[in-house]
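There's a structure below that I have some questions on.
A single protein chain has been omitted; all remaining protein chains appear in their positions.
Coming up: chain A.
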Amino acid sequence: MGEPYPKVTAHDLTRAFGRGTRAVDALGPLDLTVAPGEFVCLVGPSGCGKSTLLRIAAGLLRPSTGTLEIRTLSARPAAMIFQDYGIYDWKTVQANVRFGLDVQRVPRREADARAADWLARTGLADFAHAYPATLSGGMRQRVAIARALAVEPELLLMDEPFAALDAQLRTILQDELLEITQALRTTPLFITHSLEEAIVLGDRVLVMSARPGRIIAEHRPPFPRPRTGDVRAAPEFTALKSELWDLLRKEAVPA
């Protein structure tokens, strides 16, 4: 990768919820190293602590033990895209995209310009002054992506961002995300249930076990960058997908 230091290092990371006898181990112990710019996809059964890991990285939650280090100069290097969009109904599309910049006190003129740029890149320019309620699901998720990217985050955290979309739209947005992230210097951490999604997008696909989530396998899809959605048709794609599915099936079915 050329850069000497990893971007993200998790060491012996665990997280439990609840106290005393009702405590539930949700995550770990987990060790993870992510290189700068590396697109990491996490797949695993429901409730395996994928989201917990992401929330720790985002600073929304503290680990129970262990540490997660992010190599950065910024105090808030991450942006997050949520499954249910997390965009605000009471702000116009443009104001939503500008939200992160407004919070970081970027001057209005510059913020507007950056928001407009991201609206254009995500195909939302015509809807800048519309309210999210009038948009379709795919459009709303584009707003969420534009909002996260407008702050130029070093770490782009995505928690099943396309789970609520239909299959066709999902494919389209995967391709768009692929194109956008390949043009940026960000380190994406992407959670999904879809193996296909993970293989198309990821430089690395990490398979997590059932709760408490640990990493049980790691694969590097053999497609060079820059890549496009066409890799879905490659024979290696199908082979890797069935290999991962064999792993995951054991975890997804309760013993």
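As a convention for this text, contacts are C-beta pairs under 8 Å (C-beta built on N, C-alpha and C of every residue); 3 or more make two chains touch, one makes a residue touch a chain; residues count from 1.
Please note the rule applied: contacts and distances are computed from a predicted model.
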item	value
Protein that the absent chain corresponds to, by UniProt name, given "Cbb3-type cytochrome c oxidase subunit I", "Carbon-phosphorus lyase complex subunit", "ABC transporter permease" or "Chemotaxis protein CheA"	"ABC transporter permease"
Residue among A:30, A:43, A:57 or A:180 touching the omitted chain	A:57
Option from A:18, A:137 or A:222 whose C-beta touches the chain left out	A:18
Residue in contact with the excluded chain [from A:71, A:91, A:193 or A:227]	A:71
Sites on chain A contacted by the missing partner chain, in the whole complex	15, 17-20, 22-23, 56-57, 59-77
